[in-house]
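Every protein chain of the complex appears in place save one, which is left out.
A, B and C label the chains in the order they appear, each numbered from 1.
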Amino acid sequence: MPAWPDVRADFPILHQQVNGKPLVYLDSAATAQKPRAVIDALVRYYERDNSNVHRGLHALSMRATDAYEGARTRVAKFIHAADPAEVIFTRGTTESINLVAHSWGRAHLKPGDVVLATEMEHHSNLVPWQQAAKASGATLRYVPVLGANAEGGLDLAALDRLLTPSVKLFAFTHISNTLGTVNPAAELCRRARAVGAVTVVDAAQSVGHVPLDVQALGCDFLAFSGHKMCGPTGIGVLYGRRALLDKLAPDETGGGMVVSVDYEGASWKPAPERLEAGTPDIAGAIGLGVACDYLEGLDRAAIARHDSGLARLAYEKLSTLPNIRLLGPADARSGLVSFAFPDVHAHDVVTFADEDGIALRGGHHCNQPLMRKLGLTSTTRASFYVYNQPGEIDALVSSLQRTLKFFRG
Amino acid sequence: MPAWPDVRADFPILHQQVNGKPLVYLDSAATAQKPRAVIDALVRYYERDNSNVHRGLHALSMRATDAYEGARTRVAKFIHAADPAEVIFTRGTTESINLVAHSWGRAHLKPGDVVLATEMEHHSNLVPWQQAAKASGATLRYVPVLGANAEGGLDLAALDRLLTPSVKLFAFTHISNTLGTVNPAAELCRRARAVGAVTVVDAAQSVGHVPLDVQALGCDFLAFSGHKMCGPTGIGVLYGRRALLDKLAPDETGGGMVVSVDYEGASWKPAPERLEAGTPDIAGAIGLGVACDYLEGLDRAAIARHDSGLARLAYEKLSTLPNIRLLGPADARSGLVSFAFPDVHAHDVVTFADEDGIALRGGHHCNQPLMRKLGLTSTTRASFYVYNQPGEIDALVSSLQRTLKFFRG
Amino acid sequence: MSADLTELYQQVILDHNRRPRNRGRLPTANRVAHGDNPSCGDQCDVFLQLDGDRIKDISFDGSGCAISQASASLMTTQLKGKTAAEAEALYKKFHEIVTTGKEPEEISDLAAFAGVHTFPARIKCATLGWHAALNALKGDAAPATTESHTD
Partner (left out) sequence: MSADLTELYQQVILDHNRRPRNRGRLPTANRVAHGDNPSCGDQCDVFLQLDGDRIKDISFDGSGCAISQASASLMTTQLKGKTAAEAEALYKKFHEIVTTGKEPEEISDLAAFAGVHTFPARIKCATLGWHAALNALKGDAAPATTESHTD
C-alpha cells in the first residue's frame, strides 16, 4: 500500500460505535461520507447567504447566485470541461441519464437505430435506454462481459462487430459498481465516435475516485452524483459537450429556463439554464463544489492509488476464504470487491458484519441482469474510499470467518 | 396585528448586517430562511446516519431509511394525506408539476381535450401544460383574472363556461406568488371534479403559510417546494391521490424503482418508489420533515394570520405612497404585496432598498403573461413570513420614500 | 454473538435453512405464484395443490437469505392441510410475530421468527414466501412483491 494520510479526522461520522464496535464503513460505492468542510459549507450557506438565485438583485441573492455559479465553474474544472455552461446540475446520475435519454433520445432515435449499452450497466444506465428504445422503435444491444466471474471485462472484439453505423448512441459505465472493472473509456469513446455514435459515460463510480478529463475522454455526455464523491445528497451533474447541449430541447420546463413566455408559448434560454427548470438545489451545488476542493486537495491520482490498492489487498485476503467466489478482475480494479458464497447468502453476511460494526452492501447492486448472467442473485460488496485503512480489511476478513463458521458449523 | 412570538432567534441568517444595516428579509416568497432546527437536522444526518437508503441492511443504512421514510410520513401528515405512499419526493414544485404533465399527460391527453389553467400561473405551472398540450394535440385555455390590477381574482363566472366535459385537467395555483390572491381551492376542485377533470394544485406559496388538508381540498395532485417552507433547497413534493398514483407510469427510470430487470425490460414497484428513480435527496427530505415540525410548532393557523396581517398592513402603508400601483386584492390576501411605480423601475427600487439592508424581489416573478396583461413588465414584491415584524414594514416604507425622492427629485 | 443475533438466527431457522422442507416444484400443483423482494433480488415460487378450498400439498423454490429460505420452508409445513381462510389467519399471526416480536402461545415453530422484529429490514425476507403463497391461494397471477405498504 502506498503511503496515505489518515483523513479520518475530517469525517465526523466515522467516529462512532455501531453495535458496540468502532464503525468500519465499507459502503462508499453506495454513498460516500462527507468531510467536515462540506457539512460546514451547507451550514455557512444557510446561515449567511441563503436566497433564491438568478432573479434577485439584493445582497443575499447576489451572494447565492455567485456561490451557485461558482460551484458550476468549480465542477467544470474538476472534470476539465471546456466551459462551465457544459455543467448541468441535476439530482444525480439517474436524472442526468434520463435527461439525455428523454431529450436527446426523443429528438434523434428512430426505428432501425441501435442504442448500445453493456451487460454491466447499473439499472440507471440501462432501464432509461430500454424505455428510449421502446418509445422510438430503436433496438437496444449489449456489449457482453467476458468470463464466468466477469473477470475479463468488456468483450472488445464483440464491440467491433456491434459498433455498426446504425449505432446512434453508446452508453457505458466508466467503472462498474459491482465488478470494480475499469473500462477503457477513452478508447470506447474513440471507437464510438468513429461510427458517428454519441457517447454517454456513467461516471458515478469514477469521478470521485480517479482523475477525470472529459476532453481527454472525448465523451459527449457524462453523468455523476455528488453523494458518491463526498458531496451532499440530491445533487449531481450532467456534463454535455456545448455543441450538443445547445441543441438539446428541455425535458422539464418552468421558471428560470425561459426567455419569454406568453399564454401561447415560450422560448428557452441557452444551456445550462434551459436544462435547469425551477429553483435548483443551491446548497447542494455549493456543497458539491466544496467536495471537489476537498478531493483535489488530497490529490486525485493518489486517491486512485489508495482506493484500488485497498481493493487489491482485499481481493487477495478474501481469496483465502474457503469457497468464496470473487467477481471482476483480480488486478486493474477500482476501489471495491464483490463476492459470493454458495451456501451463505449476502444478506446474512451483511447482518453478521453489521454486528461487528462493519457496513457492507448485499444484494444485486442494481445490476440484476448481470447477476442473472453470472448465475447469482446477489453478492456482498466491500467498497473503499479515502478514509479507509488496511486494518479495516483485516477486520472484514475476521468477521467473514466468524460468519462462515456460524453457518457452515 | 395579532400577537406573535418573536421567532427571529431561531433563524441564524437574520442576525447580520447588509450594507451596514440590519438585514430586513422580505423575499420569502422566493425562498424562505431556515430555522436552526432544520440546519441542525442536516448536520446531524451527515454526522451520524448518512448512508444510502432502501437497499442496505447495515446500521447506518437502516437509520437513513427510517429517517427518510419517517420524513415521508411526517410530510403526509402535514398535508393530511391519507397515506404516506401518496407523497413523492421531487426537487421542487417545478419538477412535481412536470412529472404530472409528462406521466399523466402522455397517458391521458389527446386531440380535442382541453387543459385548463389560469392567467395567474407561475411559469412552472404554465409552460409544462403548454408543452403537454403541444405534445398531445390538446388545447390549453385560461381562466381570466379580473380587474385592472387583478384585484378581482379569478373570474369564476368564466370558469363555469370554461369547465366543459372536454376539460381533462385543471391546473391552478392555490396562492398567487405575484398577486397574493388566495384562490378558493376546494371550490375549484369541486367544480373541476363535477366535469370529471383531474386537478393539479400549485401549493408552492400556500403549504408553508396556511393550514392545508389535501383531502378537504379534494385535489388529485398537489405540488410544493421545501425551500419555500423553511426546508432545504433541492427537495419538494408531489402529492397524488393513491388511485391516480398507482396508475401513473414513471417518467424517470433507474435504480430503486424497479422490481425486476432483465436485458429486455423491467417492471416497476408501486408508488412512491416507482416515481423516485435513483438515490433521492435523503438529507433534503429529512430536513423538510423537520421544517414541518417547526411550522406545526408555531401553529399554522397563527402563521396564516401573521403573514396575511403583515401583508394587509404593508398594503395599507404602501398605498400612501404617491403614484403607487398595488396589485391583487386589498383584503383577503396572503403574505405578500406586489407594487409598481410608473416612473421608477422595480430594479432600481430593489437596488436602493438593498442599500438599506432590505431584501426585495423585482421583476416578472415568473409571471410574464400576467404582467403583460396588466400592462407591466415588472413589479417589486415584498413577501412576509414567520420571522417578519411590523417594524420592518416601516423600514420598507421609509426606504421607498427615499428612493422615490431620488428619482422624482 | 449478540443476543439479538442469536434470537434472529435461532436453531429452528438454521435447521430449515440447511435442510429446507418441501423444496422444489410440486408435480401435482394446480396453483403457482412468484414472489420478489425487489430491494435485494430474492425470489420465491410457491406451488399449491388445492383441493377445493384446502391446501392438499405445497412446495416452494427460490433463493434468498437464511431468514427467507427458512421462513418459506417452515411455512410449507404449517400450511399443508389448511384452508385458504386458515392460511390467511395464520399469516396475520405470523406478521404480528415478525413485526412486534410478540409470541402467541398457541403457535409453536413460527415463534422462532420473533427475533426478526429487531431487524426491520429483514421483515421482507421473512414474509416473502408468505406473500407468494397468499397470492397463489387467491389465484393472483401478478407476482407478489414485498414492497406493498402493508408490510
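A few notes on this one:
The rule we apply is simple: a residue touches a chain if its C-beta (ideal position, glycine included) is under 8 Å from a C-beta of that chain, and two chains touch if they have at least 3 such contacts.
Since the model is a prediction, treat every value here as computed from it, not as a measurement.
Taking every chain of the complex into account, the omitted one touches A, B.
Here the missing chain is touched by one residue of A:Ala85, A:Ala185, A:Leu238 or A:Leu360, and it is A:Ala85.
Note on the undisplayed chain: of the listed residues A:Pro270, A:Gly297 or A:Gly375, the one touching it is A:Pro270. Within the complete assembly, B:Ala346 is the residue of B:Ala346, B:Ala359, B:Leu374 or B:Ile393 that touches the hidden chain.
The omitted chain makes contact with just one of the residues A:Val258, A:Ala283, A:Val337 or A:Ala382: A:Val258. For chain B, the residues touching the absent chain in the complete assembly are 19, 344-348, 351-352, 355, 362-364, 368, 371, 377-378, 406-407.
For chain A, the residues touching the chain absent from view are 54-57, 61-62, 65-66, 83-85, 258-260, 267, 269-270, 273.
As a convention for this text, only the chains that are shown with their structure count from here on.
Chain centre most remote from that of chain C: B (centre = mean of CA atoms). In terms of their C-alpha centroids, the spacing between chain A and chain C amounts to 36 Å.
Look at where the CA atoms of chain A average out and do the same for chain B: the two points lie 31 Å apart. Note: centroid distance chain B to chain C, computed from Cα atoms, is 45 Å. For chain B, the set of residues that touch two or more other chains comprises 55-57, 61, 258, 260.
Chain contacts: chain C has residues 39-40, 119, 122 touching two or more partner chains.
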